[in-house]
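As you look at this complex, bear in mind that one protein chain is not there, while each of the others sits in place.
Right after this comes chain A.
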Amino acid sequence: MNLDFAQLVPSIPYILYGIWVTLQFVAVSLVLGFIWGTVLSLFKIGKIKILRWFADAYTSVFRGTPLILQMLLIYYAVPQLTGVDIGAFSAGVLTFALNSAAYISEIIRAGINAVDKGQKEAAMALGVPYRTMMLKIILPQAFKNILPALMNEFITLTKESAIVSVIGALDIMRRAQIVGASNYRFFEPLLLAGLVYYLLVMMLTLAGRVMERRLAKSD
């Protein structure tokens, strides 16, 4: 047992810079995944059969296959077909957004269905158009109910983002591995990476609690 953190010190800024990369990655995937997931959930509860079928099939495929397979397909296979190389970061973001949208759409669909039917009827009886009703009456209430489940999905996304290191995006994980390999010492950089991920997740958890409390003001 000989841990030597002193040797790690010169590489710490290099690894910590990965936080920025990971955060960018997670934030973009999250926003895109959330928007696309909301759209998919509206397809699922909508009246148009073909859209409903599409959203169900989509969810089934993205939930039914490994994330890493989806990522490798997008990163290696898409350029093979189209000749367009979209880069590791974009490929990672695309994969995570498409994948988490499948999960998020299920969460939101459940949330919308859990909103009392009377809410929709009251809005309809007041002549409120569908779009306004969804945006201002149904979704805000659904969102409140699903916040814990949604935070869970975001936390998973943050942690799972480490697999973009496989296609060479320079996130925290990848940087820790590079430092480990160049020093022939893996324990210290991986421990640091682990600590950073843990702190990121804790921050997300706290942010979720604050939001939950704020949304609870109407209770």
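Definition applied: a contact is a pair of C-beta atoms (placed from the backbone, for glycine too) under 8 Å apart; a residue touches a chain by one contact, two chains touch by 3 or more; residues count from 1.
Note that in this section contacts and distances are computed from a predicted model.
Asks: The hidden chain: which UniProt name fits, "Cytochrome P450", "Amino acid ABC transporter ATP-binding protein", "NADPH-Fe(3+) oxidoreductase subunit alpha" or "Succinate dehydrogenase hydrophobic membrane anchor subunit"?
Replies: For the chain not displayed, UniProt's protein name is "Amino acid ABC transporter ATP-binding protein".
Asks: Pick from A:D4, A:D85 or A:D116: which residue touches the chain that isn't shown?
Replies: A:D116
Asks: Pick from A:L3, A:A57 or A:M124: which residue touches the chain that isn't shown?
Replies: Selected residue, touching the omitted chain: A:M124.
Asks: Using the touch rule from the top, list residues of chain A that touch the missing partner.
Replies: Counting over the whole complex, chain A touches the hidden chain at residues 116, 118-119, 121-129, 132, 136-137, 140-141, 144, 217-219.
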